[in-house]
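Everything below concerns the one structure shown next.
Missing here: one protein chain of the complex. Every other protein chain is in place.
By letter and in written order, the chains are A, B and C; residue numbering begins at 1 in each of them.
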Amino acid sequence: MNFASDNTAPASAEILAAVADANRGAVPSYGADPVTTRLRARLNDVFGTELLAHPVGTGTAANALALATVVRPYGAVICAEEAHIATDECGAPEFFMGGAKLITLPNRDGKIVPAQIDAVMARARDGGVHHVLPEAVSITQATEWGTVYTPEEIAAIAAACRAHGLKLHMDGARFANAMMHLGCNPAALSWQAGIDVLSFGATKNGALAAEAVLFFNPTLAEGFERRRKRAGHLWSKMRYLSAQIDAYLTDDLWLRNAGHANRLATRLAAGLTALGTVRLVQKVQANELFVAMPPSLIAALRDTGAYFYEWIAVPGIDLPVVRLVTAHSTTQDEVDKFLSLAAAASRKLAA
Amino acid sequence: MNFASDNTAPASAEILAAVADANRGAVPSYGADPVTTRLRARLNDVFGTELLAHPVGTGTAANALALATVVRPYGAVICAEEAHIATDECGAPEFFMGGAKLITLPNRDGKIVPAQIDAVMARARDGGVHHVLPEAVSITQATEWGTVYTPEEIAAIAAACRAHGLKLHMDGARFANAMMHLGCNPAALSWQAGIDVLSFGATKNGALAAEAVLFFNPTLAEGFERRRKRAGHLWSKMRYLSAQIDAYLTDDLWLRNAGHANRLATRLAAGLTALGTVRLVQKVQANELFVAMPPSLIAALRDTGAYFYEWIAVPGIDLPVVRLVTAHSTTQDEVDKFLSLAAAASRKLAA
Amino acid sequence: MNFASDNTAPASAEILAAVADANRGAVPSYGADPVTTRLRARLNDVFGTELLAHPVGTGTAANALALATVVRPYGAVICAEEAHIATDECGAPEFFMGGAKLITLPNRDGKIVPAQIDAVMARARDGGVHHVLPEAVSITQATEWGTVYTPEEIAAIAAACRAHGLKLHMDGARFANAMMHLGCNPAALSWQAGIDVLSFGATKNGALAAEAVLFFNPTLAEGFERRRKRAGHLWSKMRYLSAQIDAYLTDDLWLRNAGHANRLATRLAAGLTALGTVRLVQKVQANELFVAMPPSLIAALRDTGAYFYEWIAVPGIDLPVVRLVTAHSTTQDEVDKFLSLAAAASRKLAA
Partner (left out) sequence: MNFASDNTAPASAEILAAVADANRGAVPSYGADPVTTRLRARLNDVFGTELLAHPVGTGTAANALALATVVRPYGAVICAEEAHIATDECGAPEFFMGGAKLITLPNRDGKIVPAQIDAVMARARDGGVHHVLPEAVSITQATEWGTVYTPEEIAAIAAACRAHGLKLHMDGARFANAMMHLGCNPAALSWQAGIDVLSFGATKNGALAAEAVLFFNPTLAEGFERRRKRAGHLWSKMRYLSAQIDAYLTDDLWLRNAGHANRLATRLAAGLTALGTVRLVQKVQANELFVAMPPSLIAALRDTGAYFYEWIAVPGIDLPVVRLVTAHSTTQDEVDKFLSLAAAASRKLAA
């Protein structure tokens, strides 16, 4: 019962098989191989547009490279205060951007709104050269609180971005989970909604280590390839990176994986809510739950061998909050066993 | 017949099998998994010392992170003028080090010598704050000219480093090939010879994408882990990186692979020399050959479908120079076919 | 009537005279001149300790160089959310530190307290390599809200810093104004209270362009001089920089200048408070006033030709807030004229 993170999960068998399949003979290095060519075509097809795709090995690399390509060193990126780029990447965006700042916005559910962007830009315009210049907005899909931006919400943010001359980046580490929640297609959730550049995640949802930076407007990608090389993120044997993403997108594997994880998150949420002893502090829209629990229940569950993280405190809630994450590899048995243990522990605590 | 580079080669079957074997169930992420623990123990065992090992996905990342950890932004690294870090990493060391310089030294065979280091340091001492401060030396093993430093040559460089307060880094992208040439053990070629930090390569010799930064003096590694994270080089599913290197070191796979590549390079060198139409411009000590050839022979060989790169011109040699690289996956048949085609082409040209 | 900033003020005649006096004959460049030697001795004398002093031309340079010397690129600096380094230096600290972050703390009067530092460090310890590592605290004296840290408050912050292994930096752009408010000596307000490195400002208080970075613990200064050179902040004709600071410290010029500015700020505060139409939103302890005013009064005062800035809104105060700054060159006549105009405008508005 490991609900610590979807990055504790193994890879999908189909993805491993694709890597093995790519392991034949000598092929040109650095992306000039047939697997990478096939991947590019498949991404165009999946997203319904001619895009520029650059695979890398980690989500932090994808985010930091994407932002550094569209933001100058004296610039800034506007994002939610819990954004992974702001809290969990040890300053990677700042490093790759050459010192540009992140301007973080408070929020209740992981989502920022256009009025906040307007307010930041009003202050920035006043400040002149003493202040960094916001050049991009970054949103996370699904958000760090497990919620999902609708295409309409994204379009409203994109409109604010266009009004202020900002580029719009999406950290799509859980893009597939958001799509499955919304039941929409990839285009609707990305370029059609106004996203300029997407960190398209696969690692958390079934790959070994594979993400792709997708530029929907190729003119924004200038310099990306040299930036990737000088950051050490250009794989010489690129086929093994491309093969993962190619398999991920084949036969809807990515959607099946995300759908599975989402369904188990919903099942877990329903079961926990029924207990009466815990409370969801955010809507469950993807594969993450944030649950306020009595400390004694947390301790009892950990004693049973369940893994999960205690999260940051939530204002107005006096119980500790834990995060539970389901993955493509989580089984219904694990969920049900956890629920049954939680029920037993709840009864014991009530007694 | 692909002699373009050892990074066009596929991965060893044993390494793919180890990746598949690691693909079981949920395990802690970011290196707290059992495969990474096993790898650390194995590296200690192979190198005969307690070292600090940090896997990363590419050689450029290994080099740039290693150097950034031991050199300050106002510092400098002394290296050969053909060093991969100086010529083929698009400025990665400068980026990771925050702008520190590379001071490149001319040489005839890819190797630098202690007197060159002494001369650089004499100038640097004069210069005071107007000049960057050399803080490390980086040597490549095997070198970019396919030659190999002996343990004695390394020890002499290390002595110069100690005398001047410099750290000694080795870019070991082809460390195994150098070892097999010398017939020595890993310790003799690294820490016992005075290496402080080693970029231990596996990708070119049979892995998919895996290198390890090895610190033989753990006090030099301060900050490495945060630097790796903020460079996007900390894999969340670390097990797939560690499994590659672990399998690479199991049952002497790395040595068998390198030995095979070296033997075929020697066979290729002997066959080419016998032709009379070409000339080796460097000793063949690892798995790379540098061969001066008439342009017409180059063209004829390319027409047969052979892949290889034309290299930079060599002073004093008026023919173009090509580089031929053998890999763990190169077959004797390929080598013999290439030699027979070269012989046929040579005869035709002579006619 | 220019109350916009103390950097609109001219230089003290004594400082100009010292620059002219230094303008004799050829002297060694880059700080090896007699004026710089004299300055070093004088600073030791004024601060009552052997310190390491490095003059630079601007306060932003002093702050950014000081912080970059004691914080690594993967590190962080804790400061108040209004800190000049965070809001008004266009990312200079991040640039000089190689991408390290500022962690900004909310506060009511420009001052941070030890418990806030403890809280940041508790979170940072949990986070491991995914999070930047706080390595320094920076406080501003006088603060951006015109208030002054007492030696005891600084000592308490310094104790928290020592407990957590943090260095303590002071942005002393208005150090003299703080000293005059407290009536203490330079040592009591700096190294005796636990400051490790001080940006000692002179520009705002009578110099043309001159600040000094003072390291009270010389072992912390490693690399500073090369960092200054590579940032373009080493003046070749250093004598003209040193002469300014030397004159600033001669015959208590700095204290007389700051005392004058503080007295006029107090006079201005008293006069404004008596009007009944405005309200001070912070204590006036140095040479800055923050005054909540009706918009019509602001407009009326600007019509009379007075210069001042409207400041950021203060939570809980529904009037706009303006900042008024007095300088060494402000005259009592200017203050009284402004007060009389404010009184007239207040009467008219009340009518």
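Note that a contact is a pair of C-beta atoms (placed from the backbone, for glycine too) under 8 Å apart; a residue touches a chain by one contact, two chains touch by 3 or more.
As the structure is a prediction and not an experimental result, all values here were calculated from the model.
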One chain is left out of this view; which of B:Thr87, B:Asn185 or B:Asn217 touches it in the full complex?
B:Thr87
Candidates A:Gly98, A:Pro151 or A:Gly172 - the one touching the absent chain
A:Gly98
Tell me which residue among C:Ala155, C:Ala209, C:Leu255 or C:Ala343 touches the hidden chain in the full complex.
C:Ala209
Go through chain C and note every residue touching the omitted chain.
2, 4-5, 7-11, 13, 16, 19-20, 23-29, 56-62, 64-65, 89-92, 95-96, 203-204, 208-209, 226, 229-237, 240-241, 307, 327, 329
Even though one chain is hidden, which residues of chain A still touch it in the full complex?
30, 72-74, 98-99, 129-130, 132-133, 223, 225-230, 234
For chain B, residues touching the missing partner are 73-74, 76, 87-91, 94-95, 97-101, 129-132
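Basically, only the chains that are shown with their structure count from here on.
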Point out which chain occupies the most central position, where each centre is the mean of Cα atoms.
A
Rounded to the nearest Å, the gap separating the Cα centres of chain B and chain C is 51
Express in whole angstrom the distance between the two chain centres, defined as the mean CA positions of chain A and chain C.
42
Using mean CA coordinates as chain centres, what's the gap between chain A and chain B in Å?
35
Find every residue in chain C that makes contact with two or more other chains and list them.
73-74, 98-99, 129-130, 132
